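Taking it in order: structure first as structure tokens, then the write-up.
One protein chain is absent from this view; the other protein chains keep their places.
When the chains are written out, they are named A and B in that same order, and each has its own residue count from 1.
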């Protein structure tokens, strides 16, 4: 690993555009969340990597299979590489991850916002109506976390706690309003992403959550 | 919500045909079964809705992805709406659900019968042989329940108890016999659906179930 390698890596990062940086941040944060939960269950490196990858690309993969197109990560190895970097990060700096808790919350939410925008836009590009786009946006953002929790044999977190996928739905509705108002694509994307971001951040800050179903009527019977 | 809205809703329901009504009954009953089990695990409203939707449309979604076509629910928002109605129903009338146990068993079985017929016919329409149709009929009817149980982190119920997916297979064989006898499509569908319905109802009434594997040879070793 000589200087020229490092220079070319820096050159590579210098050419990245804003959406690509967001995508890196999101993929990295999603993969970290999978790898951390896997490490709590004492998975080996390979298992942790697979859970990390599944968290990062699982939602988009199901979206693309439903849209009838090739899963996005099969056209560019960068997503698997980023997940590999996330694994390396946890192996090397795992013990400092707690201090970075708030940083990763922000990263994760940036990823959620970006994945939602990508999911909605891709669905519209394939000719589907907005309501399908909203579902696909939420799936791109949240389904990876569901797969992660199924792999580590826990009840999916997003079904019980926090405003998470709902933030994607809010973003999707905002996306629709922007379209209806005739906003430019770039503006629509930005406003949608910011809505997702703010919805989740505010919900967590003010402990806003959805009502829970009681379920007493079931437990008696089962 | 004025009178004209209610009138138009009634008008809408008045125009529904028999298969559509069955489809509503089935989707509603499947979604209810998902939402009830989710509420026993204290899911929030969103989580319960996702489990309800997955139960109602999960089987058909995997069927359509395997057949190589767009999942059926992406062409009409009605399925997501019905699942929303099911959520509203559980929120409002949850405590009376126990008394309606037998009603929902009938609804659920009507759904199973209809989903089986739809799954078989769609596979045949896409040029697959009957045995693929039988598998797809059973998948349409039963896979949603498997996804539901994975989401709530339980061993899928249909793998351990009751005649359920087997009823779909019986219906599929009856479908094949009707075709072989040269019956009309409508008759074939009706006889197939009734076979599924009766197989499950009779199996539950007379406590018929499949033998269980002992598994002693494994437990010693693991």
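As a convention for this text, a residue touches a chain if its C-beta (ideal position, glycine included) is under 8 Å from a C-beta of that chain, and two chains touch if they have at least 3 such contacts.
Note that the structure is a prediction, hence the values are computed from the model and not measured.
Can you say which of A:74, A:181, A:194 or A:208 touches the chain missing from this structure?
A:74
Any idea which of A:45, A:105 or A:126 touches the chain not displayed?
A:45
Touching residues of chain A against the unshown chain: what are they?
Spelled out for chain A, the touching residues are 35-48, 50-51, 61, 65, 68-71, 74, 77, 80, 90-91, 94-98, 101, 150-153.
Going by the touch rule given at the top, which residues of chain B touch the chain that is not shown?
65-68, 128, 131-132, 135, 146, 150, 153-156, 158-161, 165-166, 209-222
Simple rule for what comes next: only the chains that are shown with their structure count from here on.
For chain A and chain B, what's the span in angstrom between their mean Cα positions?
Going by mean C-alpha positions, chain A sits 31 Å from chain B.
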